[in-house]
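So, chain A:
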Amino acid sequence: MLKLEKVQSGYGNILAVKGISLEINEGEIITLIGANGAGKSTTLMTISGVVRCRSGKIEYNDREIQDLDSDAIVKMGVCQVPEGRHIFPQLTVRENLDMGAFLRSDRDSIKKDLDYVYELFPILAERRHQDGGTLSGGEQQMLAMSRALMARPQLMLLDEPSMGLAPLIIKQIFEIIKKINRESNTTIFLVEQNANQALQIADRGYVLENGKITLSGSAESLMANEDIQKAYLGI
Partner candidate 1 sequence: MDYFIELLFSGLTRGAIYALIALGYTMVYGIIGLINFAHGEIYMIGAFTAFIVATVLSILGFPALAIIVLAGLAAVVWSASYGYTIEKVAYKPLRHAPRLSPLISAIGMSIFLQNYVLLAQTSDFLPFPRLIPDFHFMEPVAHIVGTTDLVILVTTTIVMILLTLLIKYTRIGKAMRATAQDRTMAMLVGINVNRIISVTFIIGSSLAAIGGLLIASHIGQINFYIGFIAGIKAFTAAVLGGIGSIPGAVLGSVVLGLTESFATGYVSSDYEDVFAFSLLVLILIFRPSGLLGKVDTQKV
Partner candidate 2 sequence: AADTIKIGVAGPHSGDLASYGLPSVNAAKIVAEKINAAGGIDGKMIELLIEDTVCKPEVATNTATKLVSDGAQLVLGGICSGATKAALPIYNNAGILVMSPSATNPALTQSGDYPNFFRTIAPDDAQAQLDVDFALNTLGYTKIAVVHDKGDYGKGFAEFAKKFLEESGKAEVVLFEGVTPGAVDYSAIVQKIKQSGAEAVMFGGYHPEASKIISMMKKKRLDTTFISDDGVKDQTFIKVAGESSEGAYASGPMDTSSNPLSIQAVQEHKDKFSADPGAFYENAYSAMLAMTNAVAKAGSTDLAELKKVLQTEKTDTPIGSISFDEKGDAIGVGFSVYQVKDGVFVELK
């Protein structure tokens, strides 16, 4: 479904992603783990077309998308929950959710999805008229997730969704990730610090170290790997 070949990208003079190749199949949950600054977020931004792809190829459903504008890519069903949430601070919770469905026009199914996310995160329903900017860290994270869901994505890119969340919520979030993957057969590309939880729900995983893929394989095999246990699982 998504295929990266020797993709390079970065900011100004910094080359953050140094030619990585990876592959995601329909319906999978793939996780990308790596230390801070490894280039995980940059990878996602490159896929979404926010950071320009300097070289290499990105294929989505057998179409090259590395030179497309981000809105075109979103139209194709690739949707990201960026690191640091990026809530629209002066839009209310409700308006934030509407923005998620920006490219959709089917009113009633939007309404359905709205109820759906409200029931996933009741707190949001409670706060639907509060400005997004004044939500607490965790609330914002939930909002960000929900906003992405409102777009009914085929491929969902999640950048550290568990960051700053309470244990209960983290459990919940991962449940939800599995749920949407199962129910609406949404393919998930998950970037996590919280490696063990990520690997527990993932089918396969890639390990990124300063801009290069150093390891990849099934979730189990990765969890079994000592280096990974030391570096990312804290065992």
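In the analysis below, contacts are C-beta pairs under 8 Å (C-beta built on N, C-alpha and C of every residue); 3 or more make two chains touch, one makes a residue touch a chain; residues count from 1.
The candidate set was assembled so that all candidates are chains of the complex that A comes from, given by their letters.
The shown structure was predicted, so the numbers you read here are calculated from the model rather than taken from an experiment.
The candidate touching chain A in this complex, chosen from 1 or 2, is 1.
The residues of chain A lying in touch with candidate 1 in their complex are 48-50, 69-71, 74-75, 79-80, 82, 86-91, 95, 98-100, 102-103, 131, 133-135, 147, 151.
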